[in-house]
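Of the protein chains in this complex, one is absent; all others appear in place.
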């Protein structure tokens, strides 16, 4: 779709027939298999490997998708939300590494870290670590150096302030917290880097499954804070990578 | 109700008839007027003057209630949620002082400050000041010294930390904030005094009229924090006074 | 953080190097272990033992935290939200006492009761007892005498009124109820002590997992009532202890 | 519709043609006018006069409906939710009595009180009186003796208990309260009569426009309590009348 | 509480000491056992047997409560929300009858039906039957004749209309429905008896666990409809019994 | 976008340059003016005139859009959500007809009615008429015969059933109701035509601004019912037109 | 109910007695069995076979309903929301085909496809396929040709646009998506056919069990889109069939 002008030029020059052009527009950027349309487009755009969202897919479906990806030239694959049971089946066919706490699996080597600087992944408590690891591993998979600051919630401010150096040095900060989610605002007030806030479903009662933290983060009185879905570590890691690899477009 | 044993003893000794006793139980602690049942019970318990919740009452009703109160021995009256229009009418009959920002009026002299220590009233922003003044004036009316720390929201942490002395010295802290309401958690982590959190309806969009701050405060990761209704400055001031006047009950 | 002036003085006098001072600021009040930053700060402030929030921690993590705490001089530890399974594992290493209904474990001796008076823990029904026991044991752990008034819900008002003496004598009242949560308002109208309201998730249908009781308590028409999170017995017990140990700060 | 058997019998006996029967089924119980279908069915069933819900109708529409009602034999009409402005216009054409606080107008004489006993209308505060008056006037219009107990909220329990006689004697109790709505539960625990709970939109913040009181009442721990819509005084008065006029159906 | 005048008279006449009177006020109407305060008051008021709400109680607790009830003169007991597992244990000690679909158990004989007329229990679908049986058995336990009209939802109106006779003859109608809950409004428009609406948690997606039906019923455009909590069959049956046994109070 | 194949063919044949083709793709189906991108695409697809959503546009903006539309060959324009004030200004420039209750204006002649049959627009009450008229006028504007059945709510079922003929004959039924929204389910059970349900914001309290009716309609137990946004009369009329003009696509 | 005129004529002519007529009205269109009232009415109206909603019914109840249906002349039966366990039991008695992913079973042959055109069933992702298959199989069961376009979510627009031909050719489009539900709006802007939007519960966190997609679809900026309940594939398939079989009613 994005390259309509190029295709049109080939048609004009006679190098491509009309039917081929229509075909090209329709089939190039993804592959239809039985139960899915696998998008290779993302790699073209971002230069990063492909990602499989494992939730709701059977191990066999995931195996099939890996197979198609490898056939189409992917050499690195990130699988998120993968149960240990599914991993046990998949590892029979493929040599993948599993990170149990994050429920993340990686095929192939991590990208060598690059980008503008380091990405700090901070959590309010220990229960937020699974989401944090999903974010951190995603960022590492895509080629970033990650600094982990876990259990630095605002109720014990000195724990956070003792890491002020890492925070100030960060290129991007991912602030992950459940309960009242105040971590994002406090960090947002301390640093000049973009802060990606990830509410988590950690908590009980009036935390409403993460909605309290979500609302808190959306209402942050600090500027420079934006928010992704509850427990969406992958989304935060992906976006942090994008920002950390910003280049001049002029 | 509370004194059933005493009344029973008077009945037993013949000093009070059965009908009088029943009558006593029913009429003593409040006065029925046309549209209200005015409770004098609170004064007996707390030693503090009476309060009129002005919202939803006409100026004439308020005038009538003041009249009954004065006849029954009150010499100090606090009126909350009083519109300026209502004040203009009431002041023709009574010599009351009006605090416009807080929509609070006071009849009589403030109590001389007493209690265990000072009450700090802190706000996240300037828009929270009306609620804060309702809290502060209530506490002052009931006989407390109040320290006001306004506009110390967590997005500029240095503003809050520069007042760490006042916070640590406080007997009770009232933390008032809208938007993400993180102030309560941060203060809760800094002090050992009880923290009364007051969410405010300041904000827009996903602040949901103060619900975001309310949820945030209820989920505070700091211990020692409890919460009152959105914008309920009076309730916070009243409770702070109660705590600041705790005495041994042994 | 709190003692910056002292540290600055030592630096000034040459008794402490700049690097040591920075180090001191950063490491003194907590200990970083593999998965957590254990806060010893609270003990300094409140004089009470440390607390472990057991939910979402593995038995091994809890064992590790206990170990670090004991090494750092704690001699009493309260563990909340501890499953029986986790207790069975932990008790192999440490001599702790488990209260199954409350899911609370205690290491070491209870503090000898002190404070201004007694803390009453009242519940609306029998199903609220687990939350009530979490509150009561927390208060006892921190050194308070606790009076339990269970199953005194407002639908049978005589049950509550028959205990009017204990209520009136209380230094602090913790009112715990699910369903419509009216207990807090009724008690709030009967006593002059601070009332800490704890909504519980007891109920079904329109109780919305405790939200109905929570809203009810936040809207209490009685003054002197504040609210903590749904099922947060620990928070109520902790705050009650703080209030019951108020001292003059002048 | 209800009388299909009778109509069928007339058809069978030849006393009514098929077309007439169909016509009868369709036109008998209401009258179509320009903008409404006025239902006379209710009077047939309950013996009570007709009611106009005034909200959202122009004065002219109301005048027209009154006209049609009078032509069709109504001699008493109750109009609810009628603004004073609309009343001023309508009274030019009809001799109606207006109750401003309740926003209720009545054409014709009140029914002479009948029924099994008295209906008690109780409110938590003074701000609930408009809803209470809508309920009370509706019940009086339909032929009931009403006892008003206003401002007897549970935060001052002695005010309610001093009226225990009227409550216990009531045939039906309408309990009206905003804020935390605890009044319904407390009354429900004191009386054996049916309690109709009416939440009101009185309150602010977490009262959520009456939703807090509504949820509270739905979760009442007292049996024998049922609930109508927020501020629905008419519905409560109507239902109370129905119950107060129960007769044996055997 | 209710009999204060009688107790006062006995004190006055010297037939009762003050201490006995206080004791009487406190212990008469309920019995404190280890974990509960059993209320015998209800029987005095309504003449009906006692009810145990089984949810959240262990079989042993229920056995203990039954024991105390029998010792105190109860001869009929209704247990609601009783799991089959709990029943299997309890039946070893007591001869109780279990209704599995309704999760209701009954000890003793049903009351002989009395009251003003029959109670109709109608449901929208077959999935609502468990709630309906809880309502029906409660009403039968308390002495009412019950007519069951199941699966008469409004999407097939002819099914409902074919039972118009039973509906019109009913003394009270309990309308039970999940999903859109329209049954209550349609029945409310057909009958002149009080309609008690019970929303159920039957449905999925936007039914929000019964909240959709609840809101629908609260907004019923038919007069004479009131609502109890989602799935609260017991409450509806209890209230229907109260209304069906209305007597003149003059 | 839709005609890419045709454009490609012209490029291929040399009848169109590549730049022209790109230009064509970009500018053909809409016109950019200062503040809007006016879509002429809809007319191509549906053969119906263009619609202006008047809410949030100034009269001058609407005048400008009309001007552009007329220049581009539109001869009929429907304007929805148009305030009377805006109409008064616009009518100075254009000869449009205004329907005040519906807040709809029409420029040009109505389409001659066509389609498979008649569209019935039914409402529960009189307050729903503004939404109903928006739906009805939209359908008429687009070329449909509309039958209006207003005030046929389910609380008076005979009013609805007396119009069973019109309902059964309808090609499409638009069921419009606020409050409990039961009308959609009842009609859905009576007819075999598609039913488009429109919840309205009519009601108060627990109607939550139309959300109660919306949820009710989404949970309809009748098949063949689908729902549009609260008060979205236009959307219902537009969709009804589409369905009423279905043609074979084989 | 629908045929009252015919029945009346037979009564009039003496061909039917009054009692028979009443009986006829009551029993004809459905059959009462022990636990349900089976509606044969739908077949008369739509000509399609009967449907059993399997959720909440025991296998034995379903077997009984099938038996009654077959006895009453049904030869095709669709069972939705049928667990595999239930299927295993039912297949012992009846020769039914089970579609596991959709949890749908079909007895008898599919209808031969008819109608105005094809129905496109499109999904945003692979996790939406179970709902999509419920819709597709329902439409096929009722006699429609279905085109499946799965995994064409808007985040990879080229996947959707490559199928523009099928979309434009569709008679009706069913757009099924969870998460942000944008698929319905994008398709609604591309086609002139009616679009039935089905939100799914696919997603996590702020998807709120499908409510986010539901709200998104209700607010679609595209005209011609209407919405059914979350995960309601059956309802969408049923309605699509109705629309695809529209005929002139003039």
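When the chains are written out, they are named A, B, C, D, E, F and G in that same order, and each has its own residue count from 1.
Here is the rule we use: a contact is a pair of C-beta atoms (placed from the backbone, for glycine too) under 8 Å apart; a residue touches a chain by one contact, two chains touch by 3 or more.
In this text, all values refer to a predicted model and were calculated from it rather than measured experimentally.
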Candidates F:57, F:103 or F:245 - the one touching the absent chain: F:57
Which residue of G:102, G:182, G:196 or G:236 touches the chain not shown here: G:182
Given the full complex, what residues of chain B touch the hidden partner chain? 126-127, 129, 150-152, 156-159, 161-163, 202, 204-207
In chain A, positions touching the absent partner: 1-2, 42, 45-46, 51, 116-118, 161, 164, 168-171, 190, 192-194, 196, 214, 218-219, 223-229, 234-235, 238-239, 242-244, 246-250
Note that chain F touches the absent chain at residues 1, 25-30, 35-37, 39, 41, 55-57, 61, 199, 201, 209-211, 214, 229-232
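What we mean here is this: only the chains that are shown with their structure count from here on.
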Thinking of B-C, which of D-E, E-F or C-D forms a repeat of its interface, with over half the contact pairs identical? D-E
Considering only mean CA positions as chain centres, point out the chain farthest from chain D. A
Could you tell me the distance, in whole angstrom, between the mean C-alpha positions of chain B and chain G? 58
Taking each chain's centre as the mean position of its Cα atoms, how many Å separate chain A from chain F? 41
Where chain E touches two or more other chains at once, the residues are 1, 25, 156-157, 161, 190, 205-207, 211, 214, 218-219, 223, 229-230
